[in-house]
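Have a look at the structure that comes next, please.
Rest of the complex left out; these chains stay put.
Chains here go by letter, A and B, matching the order in which they are written, and residues are numbered from 1 within each.
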Amino acid sequence: MNPLTLRQASGIVDASLAHAHELGLRPLAVTVLDAGGNPLVVKREETAGILRPQIAHAKAWGCLGTGQGGAAGARHANRDPAFFAALATISEGRIAASKGGALIRDGEGALLGAIGVSGDRPDNDEAAAVFGVHKEGLAADVG
Amino acid sequence: MNPLTLRQASGIVDASLAHAHELGLRPLAVTVLDAGGNPLVVKREETAGILRPQIAHAKAWGCLGTGQGGAAGARHANRDPAFFAALATISEGRIAASKGGALIRDGEGALLGAIGVSGDRPDNDEAAAVFGVHKEGLAADVG
């Protein structure tokens, strides 16, 4: 397993943003973290809301925090809202269990990092995230 | 009453993890706190989510915080979610009222500390926690 590089993370983010433009999505922030939860690339379109980078970060970090993709996290949060409310505080605001977050894995399934996208509807954020990860030849685990 | 030692806490954590492996549980974090709520041992399996230590801590600390085991805490949280939401903030994120936390008591029922386990389903986390405490010859009070 090789750690995710800045070059790969940049490729993922740029492909996600390019796909979002093709789909006509609203302005986005996209973040790619390494497996330890530390940022490699953050990009916010200049007309996106100013909290979008933190939301994108929390979608990505939340996947790493609990070891599951954003779609799985969103399902679990719906089933157990009190626990996920507690997680928000326990994590000091670093978790948003929502579509738009995905674990990034290599061909053998090893964990390389996570992506978070925020700005449009959760389904569209997820589509942009998954597209970017695939474009770089990696797997997007949404759970 | 003798305070819980690092040697005992290490024995509890290692027995919990060994039992989790036998059961085939997902990667875990296990924490043992002394009666003052301060950590003696934290272990996170290298493939467990990076928030798992804090969740395990909050399960254990929450037991000491309210003086009841995690199963009792989970029941109370279900009955009174608004109060437990307030507790999350009051405790500055140190409480997760969930199965997987237990008070650790000696043979006379004196409080020695608490254990928290996070990574699998709450029932399985609790099974690993209770096993580890029993293995060290102590009582696990899940409430």
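Here is the rule we use: contacts are C-beta pairs under 8 Å (C-beta built on N, C-alpha and C of every residue); 3 or more make two chains touch, one makes a residue touch a chain.
Fair warning: this is a prediction, and the values are worked out from it, not measured in the lab.
J.: Because only 2 copies sit in place here, please give the count for the whole complex.
T.: My count for the entire complex in this file is 4 copies.
By our rule, only the chains that are shown with their structure count from here on.
J.: Rounded to the nearest 5 degrees, what is the angle of the rotation relating the C-alpha atoms of subunit A to those of subunit B?
T.: It is a rotation of 85 degrees, to the nearest 5.
J.: Taking the mean of the CA coordinates per chain, how far is subunit A from subunit B in Å?
T.: The computed centroid separation for subunit A versus subunit B comes out at 30 Å.
J.: Inside the complex, what are the residues of subunit B that reach subunit A?
T.: Going through subunit B, the ones touching subunit A are 26-27, 47-52, 54-55, 58, 77-78, 81, 84-85, 88-89, 92-98, 119.
J.: For subunit A, which residues count as touching subunit B in their complex?
T.: Against subunit B, subunit A makes touches at 36-37, 64-68, 81-83, 85-92, 94-95, 111.
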